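The other protein chains are all here in position, but one chain of the complex has been omitted.
By written order: A and B. Residues from 1 in each chain.
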Amino acid sequence: MHKNSMFARATPYLFGALFIIGLIAPFAVYPTFLMKILCFGLFACAFNLLLGFAGLLSFGHAAFLGTAGYVCGMLVRDVGVTPEVGIIGGTVAAGLLGWVFGVLAIRRTGIYFAMITLALSQMVYFLVLQIKATGGEDGLQGVPRGNLFGIIDLSNNLSMYYLVFAVFCIGFFIIYRTINSPFGEILKAIRENEPRAISLGYDVAKFKLLAFIISASLAGMAGATKTLVFQLASLTDVHWHMSGEVVLMTLLGGLGTVLGPLIGAATVVSLQTQLADSVGSWVTVIMGVIFVLCVLLFRRGIVGELQALIRRAGIR
Amino acid sequence: MQIKKLTTLACAAAFAALSGAANAQISGNTVKVGVLTDLSGTYSDLAGSGAVLATQMAIDDFIAEAKPAFKIEMVSADHQNKADIASNKAREWFEREGVDAATELVTTSTALAVMKIAKEMNRIALMSGPASTPITNEQCNDVSVHYTYDTYALANGTAKAVTKQGGDTWFFLTADYAFGQALERDSSAVVTANGGKVLGSVRHPFPASDFSSFLLQAQASGAKIIGLANAGADTTNAIKQAAEFGITPKQSLAGLLMFISDVHSLGLKNTQGMYLTTGFYWDLNDDTRTWSKRFFDKQKRMPTMVQAGQYSSVLHYLRAVQAAGSDDSAKVMAQMKKTPINDFFAKNGQIREDGRMIHDMYLVQVKKPDESKYPWDYYHVRQTIPAAEAFQPLSESRCPLIKK
Partner (left out) sequence: MEIFGVSSALLGSQLLIGLINGSFYAILSLGLAIIFGLLNIINFAHGAQYMMGAFVAWIALTKFGINYWVSLLLAPIVIGALGVVIERTMLRKLYKLDHLYGLLLTFGLALIFEGVFRDQYGISGQSYEVPELLQGGVNLGFMFVPIYRAWIVVAALTVCFGTWFMIEKTKLGSYLRAGTENPQMVQALGINVPLLITFTYGYGVALAAFAGVLAAPVYQVNPLMGSNLIIVVFAVVVIGGMGSIMGSIVTGLGLGLIEGLTRVFYPEGSAVVVFIIMVIVLLVRPAGLFGKS
């Protein structure tokens, strides 16, 4: 591992501290807001797995977030399953969709890959819009939060928060394990030099596909949970703007860093909440400006820049 | 479990604090009205900042007329036509900022989301902007009022009048999603019931920018009337392109969901002769003109029916709070429902059990460019549709609150 040993040593403490913050946060901050951050944080982490560690830019991740949200919503509302089954159902659905997208998209690389995923997700958008069961423009409304395992009432914001927190931790753990496994190392090798990975005898397509499916499933897990929190799934979740937003979160937080996407998601969600009241329609413009600044000046993102800062301080 | 106990305790404490001040009957001695609308998207012209302005005017007028003992505050936010943002915002308003009523709520998706939260938190939702009928049918509840119009009233008014005046063969151009399909279904029923015939329909993707091929299919059908079961930019584009392909004026268009802001942006040349139904027209009488000129001085646009309805609904709400001496949702709703509404917007308007406010609607025809004498002089008022006929009758209601 070429990782800076100082980071490696500090990591368990950092995660421990964050975990505790996560546990007590709802007593200090509005829980619904925190849940939103965690859902988008998981979404961005899942996306980062693909872009940050496998070098694949998907511009269609909204399709997974949204599809899982709709599937979970329909399962819970119309079939009447318990919330955890809804989340699993949504995750599986997103994984299957990810498999279909993946098979098609990994046939091309780079910019084509991005355009193909974008086009495919646009197709999903139109399907969701036209199918009757999804409620079209009105979205899937009135999804009950239900009782977890049939026992714990989730209409209580605190119980709901701890479920979301648990889901986030599970998702985050899976991503962390993936990155630091031999599989993750191969992904990084493919990102750095695909021809070399091929010549070393790796079935690159298979690895990419697997990464894509994992990323899609976890994005779906975030989407399914989000549906339970807000009790609705809407077209916003499948629109390509959402795909762009997750790119922004990841980029802003720090591409290829473990915690960056969460920080990025927290920043973007807070900004949107704050700005929506004060500047109204300028939100899009400000998001665009941040995008441009990130690409031009802060390509390492918040966490990446911080790490670089610490590293420099450490050398001195 | 521990946590649950804690929250219960906290709730009890809060409740005690509240009831301590309860002799004032109005929490914090302040009534807080939230305007949740589209400030930046597709519907910002027909609702948007104009609706915020209308709300402020209603509050100012109420303070001047009633000199209330309580304070009135207004907050506004942009929901960007997204149900998730709307539900988030409403939840935050109700939970943390003590907002008593969320108002305006243009687009059905945001309205449905906020209605549910209002019910859960026992606050009030006043809807002026959204269009769809489920609001007062399957999805109805006892804390919501659907104020200005709905698709039934518009489709019913326009389709009936046009069919009766000889436009008895129809072809629908329908936006292919729940809203468009519902609009087509409602209008078809009215056309058939009035002796007309529906020759067919074509579903176009939503949103679409090019309607030429769909319009040609409508043209090929030979129908006298092409019904536009869509909204916003789709409607305006379809109208424009119908003129371009020489479809109008040979065949006529009927806009099933159109606002004066659409006519304004398309211009009279493109829209002349069209029939549409509206809940309000600024140039109706002296009262409407007086109010609209006040509005125009600040907004530089004449009010749409949504904006005028917004004023009326907020004023009616505030008067009900005053009369009930309470901001408790059940008491205020009871007061609002039993008091008839009389202002420049509605004469003897009445809020029904299902939350539908019924009032007279107007069938109007868009003027020819040379008939328009001054800015915003756009409509001939052809017919007043009495409240009892304009809206879906209670007997057909699918609202669970209505006992049959």
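Keep this in mind: a residue touches a chain if its C-beta (ideal position, glycine included) is under 8 Å from a C-beta of that chain, and two chains touch if they have at least 3 such contacts.
Just so it is clear, the model here is predicted, and its values are computed rather than measured.
J.: Shown chains touched by the missing chain?
T.: A, B
J.: One chain isn't shown here. Among B:P68, B:P207, B:G273 or B:G325, which residue touches it?
T.: B:P207
J.: Of the residues A:L18, A:V85 or A:M115, I need the one that contacts the missing chain.
T.: The missing chain is touched by A:M115.
J.: Quick one: which of B:D60, B:E97, B:E244 or B:D287 touches the chain that's been left out?
T.: With B:D60, B:E97, B:E244 or B:D287 as choices, the missing chain is touched by B:E244.
J.: Residue by residue, what part of chain B touches the chain that was omitted?
T.: Residues touching the hidden chain, for chain B, are 40-42, 44-45, 176, 202-205, 207-210, 212-214, 216-217, 220, 232-233, 236-237, 240-241, 244-246, 261-262, 265-267, 270.
J.: For chain A, which positions touch the chain that isn't shown here?
T.: Within chain A, the residues touching the omitted chain are 55, 57, 104, 107-108, 110-112, 114-116, 118-120, 122-123, 126-127, 130, 240, 244, 247, 251, 281-285, 287-292, 294-296, 299.
Methods note: only the chains that are shown with their structure count from here on.
J.: Determine the centre-to-centre distance between chain A and chain B, using the mean Cα coordinates as centres, and give it in whole Å.
T.: Result: the chain centres lie 36 Å from each other.
J.: Any idea which chain B residues touch chain A in the complex?
T.: Interface residues on chain B, with respect to chain A: 3-4, 7, 39-40, 44, 77-78, 80, 82-85, 87-89, 91-92, 95-96, 107-109, 112-113, 116, 132, 134, 139, 176-179, 205-206.
J.: Where on chain A is chain B touching in the complex?
T.: Residues of chain A touching chain B: 30, 32-33, 36, 126, 129-130, 132, 135-139, 141-142, 156, 158-159, 230-232, 234-237, 276-277, 280-281, 283-284.
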